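One structure follows; several queries about it will come next.
As you look at this complex, bear in mind that one protein chain is not there, while each of the others sits in place.
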Amino acid sequence: MKPLTGFDLLRPPTLVGALEMMATLEYAQPIAGGTDVVPLFRDVGCKPVHLIDLGLIPELNGIMEEGGKVLIGPTTTHAQLLASKVIEERAPALHDAARWIGSVQIRNRGTVGGNLCNASPAADTAPPLLVHGAEAQISSLKDARWVPLRDLFAGPKTTVLEPDELLTGLRFTPAANSGSSFQRIGRRKGFTLSVVNAAVYLERDGDIVKEARIALGSVAPTPIRVPRAEDTIRGKKMSESLLEEAASVCMGEAKPIDDVRGTAEYRRDMVGVLVKRAMREAWRRSGGEL
Amino acid sequence: MEYDKILSDLLHRDEYLVVGKKTVRTDALDKLLGRARFTSDYVPRGTMVVRVLRSTKPHALIRRVDASAALGMPGVFAVLTARDIPGENEIGYALPEQPFLNDRKVHYVGDPIALVCAADDVTAQEAMEAVEVEYEPLPAVLDIDAALANGAPIIHKENNIAVKTKIRKGDTAKGWKQAKVVVEDTYWSPYQEHMCLEPEAAYAVPDGVGKVTVIACMQSPHLVREKVARVLGWKLNQVRIIQALTGGAFGKKDDTGPLISGYAALAAVKTGRPAAYVMDRSEVMAATPKRFPVRFKYKSGADASGRITAVEVDITLEVGAYANRAPFWLWRQTAHACGPYEVENVAVDGRAVYTNKVYGGSYRGFGNLALHFAAEQQVDKLAYELGMDPVDFRMKNILRVGSRTTCDQLLDNSVGMDKCLAGVAAASDWAKHREPVRVGNKVKGWGVGCAYHGNSTSRSTPDWSAASLLLHEDGSFTYRTGICEIGQGSPFGHAKIVAEIVGASLETIKIEQPDTDSTPDSKPTHGSRGLMMGGTAAADAAIKLRERMVRVAADMLACPEAQVELRDSTAYARKKPATRIPFSELSEEMHARGENPGSYGFYTSPKRFFDEATGLGVNYSVYTFAASVAEVEVDTETGQVDVTKIWPAMDVGKAIDPLTIDGQIHGAISHGVGFAVMENLQLRDGVVITTGFKDYVIPSAMDTPEIDDTIVVEEAYKYSAFGAKGVGEPSIISIVPAIVNAVYHATGIRFSTLPITADRMHKALKEAGKI
Partner (left out) sequence: MVNFELNGADVSVEAPATMTLVDMLRVELGVTSVKKGCEQGECGACTVLVDGYPMTSCLILAPQVEGRHVCTVEGLADNPLMKELREAFMENGAVQCGFCTPGVLLSAYALLRDNRRPTEEEVKTGIEGNICRCTGYVKIIEAILDAAERIAPD
């Protein structure tokens, strides 16, 4: 492991201050909890860089309901997500995921924005937010725009953020008669990176699947939605065979690889298992019965 | 002295004061207050940092090492290579093939080449990166079959075999004829990494006039002293080694102790500056010794009545870059090869093979864990083939008093295997769980594992231990043992033994950290001998001192010596308990009379006979026996194996400290569960790629099974204090087989390799058409 060297830490108290630093300094990089950044620096060494600590900026933290939407600040910690009644009720899949991220200690530091911007294909907050149709706000000194969350990811461990840009917000619109669920496979019961994960969001109209959204992690270069599977089940009557159909399409769409944590074959098979489990639970949470 | 009869014959009591009772460890409070110091807690700010420059090639000649750029950097004090070694460039444990610093050749990725000594971490890192090493790569040998192949590249010697073992007993040909069923399989037991929570650290201070003091993690201060003195070319009395409280060891620090102390000591002596060598987790994982991987080709047969008639085992131990403990490890596997069963016809052949990978070393179980993983599955298979209950089959074959072991050792004392097995079968309601139970997509199964483990050293290597005990004028005691506190509570066990014998209150006995300048050589803290051997030396010291205390007390109390009771740090006549002499007074009187207040305890294991040629004879002075039943629940959809409950039993000879015994069993279960279902050390081209807790997954609190109360069986060992036997290792050996046998029971799938990760379980279920 390498010693930490060559960087400084700037702690702007305002967003515009942070954005100014991102725009004017060469090699500026945001940091919040540091649970991904610091270990990465220790593994591969540090680039000479200015770390911009976003932790003192109040408007980047917190969970709010406003204008029919749920807003989540990017420096909101996983502990805050887990403790939030709003998240538990409006985005249960995200609540599920928050429990499984890290340990108590990690959840007290790690942030949802950090998890998304680290952009691991296995990021646990990504599938739940993707299935809730979340949007991400990308800001620079020049402008601020909302994009579908899936457009944030460019590739493994890579986002579309330009050197002067920050993720400054997340939002989604909760709906009635909906339910969501997050499922994952780890290598032990205690905290561990997901070998494969999945989230499902369903809106129910009687026993019809009014809306379906499915997202998978660790089976592609980025977390992905599976529109083909969603189209297959949207508008249909819920049943065990519908679950099978969705699972089967997802397994086909998944393109996992072998790595130290698991094999491609296993990941593909587990996509099927997890999608079915997530669908069953999402349906139950939407008030439906199977 | 019949050490197991101390209570009745020497102390004339029927009840123990502290032995066998639940007592609070005297070192616990300091640890809870955060006051207890480990090696790196002693290192002052600004101490010179030592880093080890290690090979990046698995197998290569070293053509050139150029440290000139590094030496030119401000804050770099030295870059030491082989030619800077004043003594011998040799640190091998058993075989002299392990250079302290390599200058000719490197044998694995991580092999030490140079020591970089710098003012701080950042400078040391920069200097490390500036040292140029020119390698001439050699073909790397990355598996045992490649190593054994004709014309394989030579790592240390032709044929790449470090050592061989052999046992021939009876007539296996006859045994196969008698067998109704024969099962044969090949088992592969992989690396396991200890994951001691404290990474290794050593801190050395030179006195500038021919002595160096080293504080470090270790399991044997006298071994460390010997190795360090050899490298320095100094006399033993010029090297002072102090074992600091060690944050977990499990065998690893017995191997790394000499190396890390050597690096710090050489750096300190050559530069004249105090030196600290502190490892980080990734270095520990990449470069330090691990549980030896091993392949067993195991054939065994049983007759219609369920008696095992023959066992044939072929063992290929993967040693890695250096033999290290291999001769002893392979020997232990060879000598225990049948498992805890009496088998007349046995043939075992073993060989330890070099490869260009991180080398194997001591780890709790010392080869016996892997051996039982194979042997206990074979026994299970024989039972199933015969349609016999696995517990009943075992009962027909287990060792009892009067039995002979694999290597024909007659067990005449202290064999509690039957009680352990019967105990766990009863506690787990074994008879009610003969069929796996399906609940939804999960299936539950139960498995049993038996084990035996020879305590301490084998093949009549002289085994002894020493201790010293001082009674001070104020009635307090200082106890010294070279047995190291590594978490297991052995020295505290000694203190209990001493307290029992001299009647002292536990808190009046101060246990000093081992320091080669003043602590007797108790020999190493390994092989589950810390209490069994070290504790008996403690008993010897206590018995000698007690004799004088009793003599003086008898005189002070005007009563016969046989009437004197020593208890609660007072002396009194049994018939007149109201008149008590506190130890402060007794000791003052002893000092006034010129009665020696100190004693030196020494204990040697009884002499044993062993024939090197046949591999038969008395191998270990005593064996600890253990049995476990494991309950597992397999999620057939995901393949996840959940070890839900364990029922453990152990014949400990005599329980000195019940909480410590539980602690050893619980800790061993954790290592066993990890090894069985999640720990997966991975290498690619000879490089360890799982270099942290993130990718080398070990059990967390969430992964703890329910553990039933330990069934403690006490078949006292004649020759140890109160009859106590070793507990630390036997606790791990029956766990893994119980788990794999339970997985078989649940799923019908046998795993001949580990770990049984979810993806492997899932794949096996798929291939077996079960999902």
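By written order: A and B. Residues from 1 in each chain.
We adopt the following convention: a contact is a pair of C-beta atoms (placed from the backbone, for glycine too) under 8 Å apart; a residue touches a chain by one contact, two chains touch by 3 or more.
None of the values given here were measured: they were computed from a predicted structure.
Although it is not drawn, the missing chain touches A, B when the whole complex is taken into account. From the options B:G247, B:G449, B:G601 or B:G615, the residue with contact to the unseen chain in the full assembly is B:G247.
Within the set B:S220, B:T405 or B:T660, the residue that contacts the chain not displayed is B:T660.
What chain A contributes to its contact with the hidden chain is residues 1, 3-9, 11, 31, 33-35, 38-39, 42, 46, 51, 53, 55, 79, 102-106, 108-109, 190-191. Although one chain is hidden here, its contacts on chain B can still be listed: residues 22, 24-25, 27-38, 40-41, 45, 194-199, 245-250, 280-281, 485-489, 659-660, 662-663, 665-671, 692-694, 698-702, 704, 707.
One rule holds for everything that comes next: only the chains that are shown with their structure count from here on.
Separating the CA-averaged centres of chain A and chain B is a span of 44 Å. On the side of chain B, the complex with chain A involves touching residues 121-122, 125, 280-283, 637-640, 642, 678, 682, 689-690, 694-695, 697-703, 757-759, 762-763, 766. Every residue of chain A that touches chain B in the complex is listed here, in rising order: 1-3, 5, 43, 185, 187-193, 195, 260-263, 265-266, 269-270, 273.
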